[in-house]
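For this view, one protein chain was removed and the others were kept in their places.
Then we have chain A:
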Amino acid sequence: MTGAIWNLLLGIAWVVLSGDFSGLNLVVGLVFGYITLVLIEPQVEALKGYPARIPRILRFLGFFIKELVQANLRVGFDILTPPWHMKPGVIAMPLEARTELEIAMVANLISLTPGTLSLDVSDDRKVLYIHAMFLDDEEELRRNLKEMESRALELFR
């Protein structure tokens, strides 16, 4: 969090000092601010772990877009072809996420990938009930969901 604030401050400082108040220049300032933070990270305790965060977010975005398109195509194929290939069902997924915010994020991500829809969280917040469209290979699906959850949690922790 501290890292993000410093990055924003450095970006704004760049915009003010260079006197060019455009969105593009702010992006340039943010990039230079990020490079500065990466360079001084070993010396500043408060910035620990900040530089690793941005590649991690980018990798997560890539992974997520891949999942999104793949799963959408699969659902689309099943809609277009007359016999149903799907095997829908409700499964219970044990949650690693603990706080409300984490659970909300994980549930949203799961809802966003086609083929899975988060239905509800149990009262003790240990299990997320998910409606899945393709239960042919339940183990595989559970592994995918777990991977998505741990990757999403990495972004917060």
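Convention: contacts are C-beta pairs under 8 Å (C-beta built on N, C-alpha and C of every residue); 3 or more make two chains touch, one makes a residue touch a chain; residues count from 1.
Methods note: contacts and distances are computed from a predicted model.
S.K.: Considering only the chain that is not displayed, what protein name does its UniProt record carry among "Monovalent cation/H(+) antiporter subunit G", "Sugar ABC transporter permease", "histidine kinase" or "ATP-binding cassette domain-containing protein"?
M.R.: Cross-referencing UniProt, the chain left out corresponds to "Monovalent cation/H(+) antiporter subunit G".
S.K.: Touching the left-out chain: which of A:Val15, A:Leu37 or A:Ala107?
M.R.: A:Ala107
S.K.: Just one of A:Leu30, A:Val127 or A:Leu153 touches the chain that is missing; which is it?
M.R.: A:Val127
S.K.: Of the residues A:Ile12, A:Val28, A:Ile54 or A:Leu119, I need the one that contacts the missing chain.
M.R.: Only one of A:Ile12, A:Val28, A:Ile54 or A:Leu119 touches the chain omitted from view, namely A:Leu119.
S.K.: Give me the chain A residues in contact with the hidden chain, please.
M.R.: That gives, for chain A, the contact residues 22-24, 68-69, 71-72, 75-76, 79-80, 84, 86-92, 94, 107-115, 117-124, 126-127, 129, 131, 133, 135.
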